[in-house]
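In this view, the complex is presented without one of its protein chains, the others remaining in place.
Right, chain A next:
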């Protein structure tokens, strides 16, 4: 292939040349600038520490609470709840998505019910959930699992429904049946959509957990923030909020990395 042709193929396939090194730092410029301005404004007395503590104070609090082990304890509890909820809700969503994507009968049986439940905001169930489960782990697990379930269910179902029928026909013509067809064509074909569901699910996972922990818990990041509010320890409140942002971003970054590995065949990921 000539160079011109190669370039053409690459352009058609949506490839971009990789950015030079300094440009890779570009996404961090705005957050860094905000931190610097915030610190300066606090030091100059433009923002009262009782309204919004300075980044340096928050950092000091983070170091202190990490040293005492308190922070890691809350973090660990929250992460365990989040992952347990993701595993349960995501697992059920994935399984039902596949079942309903493959079997018409299964879809007829369950999809209408699921669509009905989907229209209830899951956080509206909090009063009921507290009555059912108290403020124990069951309540958090239930809410997170319910929140994560729908994006993963819907996107798995959508992914399987949208696998190229021509590829399925090819698979059948080449002697694939049931299990092989699913493993080699249906599942890989649905994977991009399943990843979209996973990333949506992760966002909902954190949101649900924060709300649930804020309303009813005796440990975890949300509890830590609510306790600090009671005693007006503002730097801990802000620290908790920043940690949520960092955890959300971490989860998203990990998923993206996983996505790039699993979908490296796709032109959309070819040059990352």
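Quick note on the criterion: a residue touches a chain if its C-beta (ideal position, glycine included) is under 8 Å from a C-beta of that chain, and two chains touch if they have at least 3 such contacts; residues count from 1.
Here is the rule we go by: contacts and distances are computed from a predicted model.
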Omitted chain, identified by the protein name its UniProt record gives, among "Sulfonate transport system ATP-binding protein", "Secreted protein", "Cytochrome aa3 subunit 2" or "Inner-membrane translocator": "Sulfonate transport system ATP-binding protein"
Absent-chain contact - pick from A:55, A:91 or A:188: A:188
In chain A, positions touching the absent partner: 1, 5, 9, 13, 166-167, 169-175, 184-185, 188-189, 191, 263-267, 270
